[in-house]
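Okay, so here's the structure we're looking at.
Here the complex is missing one protein chain, while the rest keep their positions.
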Amino acid sequence: METVSGGAGSPGHPVGFDPTVAIGRGLTLPNPVGVASGTFGYGFDLGALCPVDRLGAIFTKGTTLHPRPGNDPPRVAETPAGMLNAIGLQNPGVEVVRRDYAPRWRDWAVPVLVNVAGGDIAEYVAVARRLDGVAGVSGLELNISCPNVAGGLDFGIDPRPAARCVAAVRAATGLPLVVKLSPNAADVAEVARAVVGAGADAVSLVNTVVGLKVSLALGRPVLPGAGTGGLSGPAIKPIALAQVARVRRAVEVPVIGIGGIRTATDALEFMVVGADAVQVGTATFTTPRAALDVLDGCQAHAERHRLCAWRDLRWSALG
Amino acid sequence: METVSGGAGSPGHPVGFDPTVAIGRGLTLPNPVGVASGTFGYGFDLGALCPVDRLGAIFTKGTTLHPRPGNDPPRVAETPAGMLNAIGLQNPGVEVVRRDYAPRWRDWAVPVLVNVAGGDIAEYVAVARRLDGVAGVSGLELNISCPNVAGGLDFGIDPRPAARCVAAVRAATGLPLVVKLSPNAADVAEVARAVVGAGADAVSLVNTVVGLKVSLALGRPVLPGAGTGGLSGPAIKPIALAQVARVRRAVEVPVIGIGGIRTATDALEFMVVGADAVQVGTATFTTPRAALDVLDGCQAHAERHRLCAWRDLRWSALG
Amino acid sequence: MTPTPPAPSDIARARCATGVCLGVEGVGDDRVEVRLTCPEVAELARPGEFCQLQVGPGPVPLLRRPFSVCRADPEGGVLAFYLGVVGEGTARLAALRRGDRVGVLGPLGRGFTVPDPPATLLMVAGGLGAAPFPLLAQACHRRGVALAWLNGAASAGRLYPAERLGAPVASHCATEDGSRGARGLLTDILGPLLATADRVAACGPNRMLAQVASIVAEATPRVPLEVSLEAPMGCGFGTCLGCAVPVRAGDGARALALCCRTGPVMAAERVDWSRLLALPPAHAA
Partner (left out) sequence: MTPTPPAPSDIARARCATGVCLGVEGVGDDRVEVRLTCPEVAELARPGEFCQLQVGPGPVPLLRRPFSVCRADPEGGVLAFYLGVVGEGTARLAALRRGDRVGVLGPLGRGFTVPDPPATLLMVAGGLGAAPFPLLAQACHRRGVALAWLNGAASAGRLYPAERLGAPVASHCATEDGSRGARGLLTDILGPLLATADRVAACGPNRMLAQVASIVAEATPRVPLEVSLEAPMGCGFGTCLGCAVPVRAGDGARALALCCRTGPVMAAERVDWSRLLALPPAHAA
């Protein structure tokens, strides 16, 4: 896309500023600011609190083959500058998504990418196959990194199973395929290389970091079961930035940065270390229109600094 | 040790409360609250700001065979509820430690454990050997997890090299050996099992998490080089608690919990998930006597709840 | 008598607004009412609905905190919240000064049913659970519904003053230390009061609500009971899926419902009390 489009192409921008982000396989985001999986439902929840039309992309709640009720409560807990969640992939299942949700997405300006989760490769493939060619679905985000379901992490922290899973899904769908990486891998760059080799069009990171909160009064963890959940929010921003920088050096495909983004400055910092786009997650919970505020701030920055493309922000050492 | 000793044996405690923590090979800490490597120098820096005599243990700055000047500045940066450091193991080298520091430690009530670092196994072994039998040195903490020197992490994130390193050091010294684990391993429990199998008397965790801070104004990371540093402070407490719980299930040896401890409640939370002792790190920078405040608070808690041993705090599911 | 059913939680009614503190008034011992100018939300809030209040610029504390709307004056554009200091967030709210700005996201959730007259509604409040009742009492009174009030607390100074409800009520109370009313728990004196009520609305700790539910379930004739539940909340508007509470599905099967959308007010028979009580209390999250 060479044309100037969307809000960022408004007066004040140098002629030729391109706010869009090409993901591949024909998918181009109108701008780099999306909303993260699990923090925006399927795009219907927030209503006027955050109108969807100007968003760069919606990444839906993690979707499995069959409906899932999720974990027992409590499911969320606050930590210093962060929160833990152990939702356990509560979702209505892929059939509801393709039958009820996708038709409503067709008229939206914003691309919707369905976040796909599963207990084994067969389930990932089954979900992906059911979404292939469904109008309204602009792409898939393969969640090989959910720490809150049994087996959910295994794909994400080891390059080989990650690649196998991606290759299988790649064979099952022609949709643009973003693979969401786990920050719990010992070497995220290795996993990134493996999934790109297996056919990922882009990678997104980070998913939540495994964490635990204790209630001293109860003498046990706050969350049920083993007590662990996924840590998100500003606390993990430095971890996410480090991993995005590392993955940027490892792969050529678009990188979507996630983790603790609350402000335009946060988002632009991810672009400095190589992100092509970003997702706003937990921040939406406290400021429902956080993603739009981030977008507005990024556009203002682009105007002020007369950028030609978001790429201009990139740290020179990353090439 | 069955006797009541130290400050925690003061009036108000149920008869028989034992504040000590046995580490093994004859080393017993007078109480469970130590100070973490790199945040208390070699015990001489803080003077009256934090008198050392009541501390449970001092873990020294990481010490290498030869003096090291450390990394170029800037070396520290603040993040949400945390900080990054990239000190790069600045230290005077093991000779100064054994010649000048150890003799001064001999008369101290607090056990001093020297944190040992190195670029390869031979260096770890050489440092350990030079400290073996040195009066004043109560034990070693093997830092196989420093993210800020080339090669420093390799040992810590992979069970096999970790075990090789520990076995080699084990053969070189009769001192009590604590092995400090990295939170950047994909499965910290596997590494813990490996190092215990190789002869570790205890494990301590977590070291810092790899993180990065960006300066948007400069268009690059704040820290030099690749821009990464080690994240510490309250932001990582949930990550540390999750890993301590995991390691507690994996090994039988004493576990020393580290990460974001500022208050007695924080320390007691680590004990709930299985820590036998704790280390106070970054908190000392803002409150020099933080470790003593933590100790006082833990003792008050033990009295209020009429504990017989710190073990009474442990979450029942951990056995 | 078919009571007006509660409106379903409608996110289209929620506003992300900014309130301005008018003052923090002490109410008895260790309790306050925080009053805010916030016309957008004041004109919409209904009894039993809640707001997510921002307790600082962040990122610590990170999340908003849920509070039942205690008063809403659409004419004056004023909202009030009743709270005690239990942690950092409530401490910050209690320390607000006149003119300070506070993020107000609301109204959220499903509130209490306002019965059709003639009817008597018994309002049962344990401790801070008094919060939603001034707004409910005033709505009922305007509608011609008679009111009874049963309030329990640790001591007299912790009771919510009945005269602050803003409507005439037949007032009963219990204190644990016996400093006012019956000595003991409010559930000790609830039974006899049920005979005079057509409907019960309750708010308080889960354990108290479970006991109220069991007492009401055993009474004859059985009166409808609505309870306002608590759960730790990530968002308050149905998106994070964090506030699940155990309920009985239509067929009695185990299910979960979102406290912030299906609740916080639910029919008592909908709640799966035994599973709810088996969970760690929300206030330990």
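Here are some notes:
Think of it as A, B and C in the order they're written, each chain with its own count starting at 1.
Quick note on the criterion: a residue touches a chain if its C-beta (ideal position, glycine included) is under 8 Å from a C-beta of that chain, and two chains touch if they have at least 3 such contacts.
Just so we're clear, the structure is a prediction, and the values are computed from it rather than from any experiment.
Interchain touches from the omitted chain, evaluated on the whole complex, reach A, B, C. Set against the missing chain, the residues B:Arg75, B:Arg129, B:Arg164 or B:Arg249 yield one that touches it, B:Arg75.
Of B:Gly24, B:Gly41 or B:Gly199, it is B:Gly41 that touches the chain left out of the display.
Panel shows chain C; residues 59-60 of it touch the chain omitted from the view. On the side of chain A, the interface with the absent chain consists of residues 80-81, using the contact rule stated above. Contact residues of chain B toward the unshown chain are 38-41, 45-49, 61, 69-70, 72-83, 85, 87, 90, 215, 217-218, 220, 222, 224, 233-235, 262, 282, 284-289.
Following the convention adopted for this analysis, only the chains that are shown with their structure count from here on.
If you sketch which chains touch which, every chain touches every other chain without exception.
The most centrally placed chain, judged by C-alpha centroids, is A.
Of all chains, the one whose CA centroid is most distant from that of chain B is C. Separation between the centroids of chain A and chain B, computed from CA atoms only, is 35 Å. Shared interface positions of chain C, i.e. residues touching 2 or more other chains, are given as 59-60.
The set of chain B residues touching two or more other chains comprises 80-81.
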